[in-house]
Every structure is written in C-alpha cells, then in structure tokens.
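Written below as structure tokens is the structure these notes are about.
The complex appears here without one of its protein chains, the remainder shown in place.
Up next is chain A:
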Amino acid sequence: MSSALENEKILQFLPFSSVISSSFWHKLTQMKIDVYALNDEPVEITGYYTNQSTSSRLPACLNVDYSSFDNPQVSDIGSNGILCKGLLQNTNTLEAFKDINKQNAINKCGEQIWNDILSGAALSNPGLLTRFLLLTFADLKKYQFYYWFAFPTLVFPSKIILNEEPKELNKVLSNEEILQFQQAYDEFKASHGQSAFVVVKNPELGYKCHPLKEMVNLKDITWIGFCDPSSLPTNPGWPLRNLLALLAHHHKEHLVGLSVLCWRDGVRDGQRRVGSSLLIEIKDVIYPTESDSIPKCLGWEKNERGKLGARMVNLSNSMNPERLVESAVDLNLKLMKWRLLPELNLDLIQNTKCLLLGAGTLGCYVARTLMAWGVRHITFIDNGRVSYSNPVRQSLFGFDNCLNGGQPKAESAANSLRQIFPGMISRGIDLRIPMPGHYVTDTEEVEKDVQLLADAIDEHDVVFLLTDTRESRWLPSMLSAYRGKLAINAALGFDTYLVMRHGQREPWNPGQVQSEKSKGVMRGALAGRQLGCYFCNDVVAPGDSTKDRTLDQQCTVTRPGISLIASGLAVELMVSVLQHPQGGNASAEISTDAMTTVQQQQQQEMDNKEAINISPLGVVPHSIRGFLHRHQQVLPATEAFFNCTACSPLVIQRYAEKGYAFLAEVFNNADVLEQVSGLADLHKDIASIEDWDYPEESEGSTD
C-alpha cells in the first residue's frame, strides 16, 4: 500500500491457493497413459471452490480432484461448491514445461474472459469469469509431478479505493435482517445457482436477489453479491476482481459508491454461519492509463517460497507400487499387533538378518514364512543347482529355473524372494559347506569356503540349519556357538520332524570359559544358555553318512507336508525367541503341555504373573519333535552335553586356538572330534561299564 495516499485504502484481493487432491494425480496419470498419450494440447478440466471456509487460517482454496476430468455437476462436489472452468496443459518433457510462454498463456485466457465480458455472456453466466490454467509435467518413472497454476485476472479497473475497511455483515445487519437475506439468497440459489447476484432491498418486500443480467432494469441496487472463497476479515477473494471488470464495462456508472457483499456461507458446529461475510463500499475507481484493447492479465500462483514459480511434488510414496507393497506388508503385520498382540515387537523381527543354510525344500518354505513375518534380510547358502524334481517341492523355484543345467539354487532362491516382494534384501552364496570326514583335497579352496561361511554367520543374527545331511550341520553349528548366534535347526524323517533351537551363549571369550558339566536337570526349566545343540544327544562324531542313524537323517524321502510343518515351526520358534524378553536365553520347560493356544496362554499368564518362560507368543520350547503317523508332537528340552562334538567348550576352545588347522584335521578324520570332545574317553568308559555290568545281556538285544 506504499502508493496509496493518506486516508486512501486500496482494496486488496486474496488470490486462490491451489489444492490438488492426490486422486487428481492418479487420474492424470491414467489419462496420460490411456487418453492423452503424447498429445500436449490444452484440455478442459473443471475445478471448484467454496464460500464456506471453516477457518480464517485457510487460504481461498481452488480444488482439483478425480472428478475434474469428467465434467462434474454441482451434486458431485457438495452443495456449496462452485464449479469453475480450467485448462490443463500437460507437457511431454520438463523442457517443454519450462519453455511454455507463461505470459502468452495467461494473456490468452484473459482474452477469453474479456471476450465473455464484451459479449455479455459473463452477465448471463458469471461463472465464466473465474477460470484457471494448469501446466503440468508428469514424470511417471519417478512419480514426480511438476505443476503451475494460474488464476487469470484482468487489471481493470487498476485500483479500487475504499472509504473504510470492509465491515463484517453481523456488525451492520441485525440477526433478523441476516436471516431475511439468507432466505432471499437460498431462493435465488435454488432457482439460479449463480455465484454472483444483485441484491435489492424493498422496504416492504424485504431482500431479493436477482441475476446479474437483470441489473440493467433494476433501480436502487443495495449490493452486488458474490460467493467469496476468502475468509480474511478485511479482504475479498479473487473472483471479485473479474466481476468488477464486468461491472466496470457494463455498468461503469454504478461502480463508484457501490456496495459489494462478499458472501461467506459456512457451517460450524452444525450451525450455519454467515456473519463473517463482508460489506465493502467502493469510494473511487482508478482505470488503467494505457489504452490497450485488452486489459493486462496476471495471476500466476506463487510457490511455497512466495516466488512466482512452478512446484514439484514427489508421489512415489503413494504411487510407486514397490512402496505401496512395502507399506501394505507392514500394515498387515501391524494389524496382528493392534488386534491381538500389542506387545509384539515387529521392528525387532524386521531388523533380524537370517542366514539360511540350504535352499531346498526347507530353505524355500522357511524363507517364505520369514518374509510373511516381515523379515527383510535373507541370505541363502547352497551349492546345488535347481533340478527338475525341485520346483514341485521347493516353493521358490519354477520350471524355467531348471533349464540349461539349472540355475544355482542359492542365487535363484534369492532372486525369487525379490520377485515376490521387491522390498527384500536377499543374497545367494554358492558354497559347499565343508564336512567332517569328507577328505579335503584342495585345502586352499576349503579354507576359503570356511572363511566365507564364518563371515556369513558373523553378518547375520539367526542361522537356520536346513541342509540335507547331518554332517553338513556340524561346522555351522560349531561356528554359531563360537560366535554366540541363535541357531535354529530343522530336520526331517519320512513322517517325523525335529525343529530345535541350539542353546545360545555369549560369543566365545577365552577369559570366561563356562565349562559346566551337565547337572542332570530332569525337572523344571533350562535357561537358553544351558540348552543343547543338534549334536548334544549324539555319542558319536558326525562324519559317517552311509548308515542311517535316526529317521531325522533320511532327509530326501519325506511326506511332502512335513517340510511345510517343520519350516513353519522353525520360523515361529525363531519369532518366539526374538519376542521373549530374554531372547536366546529364554528358558525352556523340560516338559510342557503342548496343547496350549495363545488365548489359554494369556489366561495362564494372567493367573501366574511369574511365568517367565513365556514370550507374548507363548512358550519357547527347546525342541519340537513331531510324528505324523500319530499326529503327535512333543517338546523335549535337553541340556547341553559337556562332550558335545559341536558346541562343547572343549571343541570351541580348540577351534579358537588353532583355527583352520583344527578344522582341516576334522575334515580329514572325524575321529579327531571324538578325541577333542572327550567322547573317545567316554566310549572307553562305557565299554568298560558294559563289560562289567551287563555281561549276560551282551549277546541278546542289539539293534
């Protein structure tokens, strides 16, 4: 207002602020692909605004949404919506977007408005005065949208001078008068539905609203009214500017001294509020000095930094399918947390890195179940290739993966995970796990493999033992114990399965060797660190795979459903451990009722607050042994064996001291393990006991 003389108030208008519904961008994307293709000619769209702002902090919003492309009716946008015409120009490149001559574009629109004023069309339909332009460039690869709105307004008259600040309606009229006018307006709205009108107050008949085109026949005009999108206490909205241009052309004589009603028709707390409508009295009007045939036009919207410029919005969060699937996966798991298990820590699961040794039947199902729990980091280790017999049992492979000699299984499974869910961070390592008793010919190669495996175990939090032989589990079992990782083991028989967690202790630390001998605990619970590993129950070293020892070890011939059951249990066991307040040290009941549901468990928990053996998901067993032929499952827990060939301090200490040299010995001769672990001595002891104690039975029952 620097140019204003003293005592002179220039009327200032509040421009529209663009509001784009996210659905507008969805629809634009669809139209670009299906309809516009490379056509970048301007197309007509429809926007809307209202004169029922709920807050004076809100700008005067001009909205576009999904209905903008379909020629909407007032009924589509709510009863107080006012439709306005717009032109959308969607360019094919960012350069084209930048190169559009913005001044020409808005001038062209201004010319159209001016022609509607000259022809009188705008008198019959004042809606023609409020138009907008929208330039867009849609970068559909990055889901970035560049856009710039213009709300063209004619600078004619160039200035409106006021006597005094605009007044609020409820300070000028009584409540009764306001109600009377409200009725008159509602009648007008119902019959004409126009956004600008002439108000005449007859001393006897009260208020009446007339359409603008009748103005020429009316005497004693009280106000010119328009639906005002502004909610500011002193400033009218943008539509008044072109309305005044219309009046200045057709009814110049009325303009000085004219009263304008800025009609604001809102609802708050279920009540209609019109009192903040403004009355503006025009004292004087200044016209442009240049005598151009068409008045100057302006109205490009300023960006969020208050500068004339385009805006950009990145919608990859709501439009990029990869982001969408990620949030859908998360939300699905959150439902479980919200509805059933508020204590569930989903982040902990999501951040757990899982190493799967074996990408066969068990590996595939375990990976799928981990993925369903929201685990994002999965690495497979396998040295096989996908063969024709695999895909029907191994759920991450298809026929194509078997062709041309078959793809490497580890890598193929890792790729498959990312195809199922792009949010996965999966990797395959083609590696043969060195085994005790399998004579090493290429020492360098095997040493490298050991290092690779040790590094992989180091980088992950949980190690799943899912290979098809018993002896291939020895090295990872030993390394997991050495590094203090949680190891979950699943092994199958023909119709039996074993799923177990290895006792989890701190990473090996020579200063703190816990060489506890078995205490022979037979009742109560065992802490996680006291629990045994897969090899603890064995009294011979792994290495001899020619003889079947137990059903568990006949891995390749199994009832097909068994692997799903065992894989599911393996993952659920891991999740239960993770959710337990003590994690891997969660204690396991030596005997537990296996038939407990979550609900019963919660009830028990209520009954017994001291039930420390329970995670939010229930008990955390040491091992789960199932027998399908009787559909039976038991949950035995066993103590770590002091002479275990995999997890005993004696073996680990030897590895810690001698490293690969010790392993090389073991690979070449499994008997070394029995000597180191003390099993050999035990064998001798047992032999002497047998000789001494049971001389008569020695001939009888032998298996």
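Convention: a contact is a pair of C-beta atoms (placed from the backbone, for glycine too) under 8 Å apart; a residue touches a chain by one contact, two chains touch by 3 or more; residues count from 1.
Definition applied: contacts and distances are computed from a predicted model.
Among the names given as "Coatomer subunit epsilon", "Ubiquitin-like-conjugating enzyme ATG10", "Chloride channel protein" or "Trafficking protein particle complex subunit", UniProt records the absent chain under the name "Ubiquitin-like-conjugating enzyme ATG10". Only one residue in the set A:203, A:270 or A:511 touches the chain that does not appear here, and it is A:270.
Considering the full assembly, A:327 is the residue among A:39, A:327 or A:451 that touches the omitted chain. Residues of chain A in contact with the chain left out of this view: 1, 3, 10-15, 17-26, 52-55, 57-61, 63, 66, 75-80, 97-104, 106, 144-147, 150, 155, 158-160, 232, 235, 241, 265, 267, 269-272, 298, 300, 302-318, 324, 327-328, 331-332, 334-335, 338-339, 342.
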